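Note that one protein chain is taken out, while the other chains of the complex remain in position.
Going in written order, the chains are labelled A and B, and every chain counts its residues from 1.
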Amino acid sequence: MISSLVTAFVVGGLVCVVGQIFMDVFKLTPAHTLSTLVVLGSILDGFGLYEPFIDFAGAGATVPITSFGNSLTHGALAEAEKHGLIGVLTGMFEVTSSGISSAILFGVIGAFIFQKRKTTY
Amino acid sequence: MDQQQFQKVVDEKNPKVPYFMNMLKAFIVGGIICTIGQLITFFYMRFFPFTEGTAANPTVATLVFIAMILTGTGLYKKIAQFAGAGSAVPVTGFGNAVISSAIEHKSEGYVLGVGGNMFKLAGSVILFGVLSAFVVALIKTILVNLGVVSW
Partner (left out) sequence: MVNTFGTLQFTAKTCIANTGIVVGPVEKDSTFADSFDEVLSLETEKNETNEQAHSHLIEKACYWAVKNGHTEIDKIDVLIGGDLINQLSPTNFAARTLAMPFLGVFSACASSMESTILACLLLESGNAKTVLAGASSHHQAVERQFRYPLEYGAQKPKTAQWTVTGAGFALLEKDVKNAPVVTHATIGRVVDSQQKNPLHMGAAMASAARDTIERHLKNTNSKMADYDVIMTGDLGKIGLSILKEMFQDENSGVVLQDAGAQFYGNDTFFNAGASGAGCSAVVFFGQIYNQLKKGVFKRVLLVATGALLSPLTFQQGETIPCIAHAIECRMEKRG
């Protein structure tokens, strides 16, 4: 178990470092950086590389935003394998990433519970 | 002073970006968040009927829930100023983008304000995730049908 935790820490940290490089060196905005990483995750799954990555790194691969791209692509590919070209569309919309649904849900709950903060300093 | 000279002065006076420190901070905080994610995954595997693969979903949802609490209490942006990509890249960053927009636009009501503005910052991630998934899956399906690659 300890080794899984260490691997998750190191791999997750490294993915974040890639993001930091996009922001500092290539001067991308956070939105550009995250969009790029999502596409990266999607492409890696296209090559069949993301699932082994998850097996190796556990949360180090499922927690970063790259896993969004992976889970959307994975769903599309799984359906395409079964139903051919039309599966590309049906599969994608079948697998709604839990990250997106929970963000929507907790977003509105958060808006409901939390008052606007004082400017924190 | 012409434009070129002026640009030189601007570049000279620009404070140096602490590249190494920023990367180190991103590494540490990003690593910690993923480690917490791993612990949450173990929790779901131990106490609920989830496998390593399927536990990723509730893990991500739990992390977004934590991001909601941190965003609403004003702690998230303090962490983010320190961590940079370390807090933006994990799914908690996505959660923070959506939740902070939702809270901010409450003043315009739930339909036009919260609903209409919630994805102001995070929308591009969803757009490109879906678009990329479509393109990748399309290309791969075509290649498989042509016999170039296999599933």
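The criterion applied here is as follows: contacts are C-beta pairs under 8 Å (C-beta built on N, C-alpha and C of every residue); 3 or more make two chains touch, one makes a residue touch a chain.
Here the structure is a predicted model, which means the values were calculated and not measured.
Residue B:T71 is the one among B:Q38, B:N57, B:T71 or B:S132 that touches the chain missing from this view. Among the residues B:T54, B:Q81 or B:N145, only B:Q81 touches the chain that is left out of the figure. The chain omitted from view is touched by exactly one of B:I40, B:V91 or B:L121, namely B:L121. Against the chain not displayed here, subunit B makes contact via residues 1, 3, 6-7, 9-10, 13-15, 17, 22, 71-72, 74, 76-77, 79-81, 83-84, 87-88, 93, 96-97, 99-101, 103-105, 107, 120-121. With the whole complex as reference, residues 23, 30, 115-119, 121 of subunit A touch the missing chain.
Rule of thumb we're sticking to: only the chains that are shown with their structure count from here on.
The mean-CA centres of subunit A and subunit B are about 7 angstrom from one another, to the nearest whole unit. On subunit A, the positions that touch subunit B within their shared complex are 1, 4-5, 8-25, 30-35, 37-39, 42-43, 45-46, 54-55, 58-60, 62-65, 67-69, 71-73, 75-77, 80-81, 84-85, 87-89, 91-92, 97-104, 106-111, 113-114, 116-117, 120. On the side of subunit B, the complex with subunit A involves touching residues 17, 19, 22-23, 26-35, 37-42, 52-53, 56-61, 63-65, 67-68, 71-74, 77-78, 83-86, 88-91, 93-95, 97-99, 101-107, 110, 114, 118, 121-122, 124-130, 132-134, 136-142, 145, 151.
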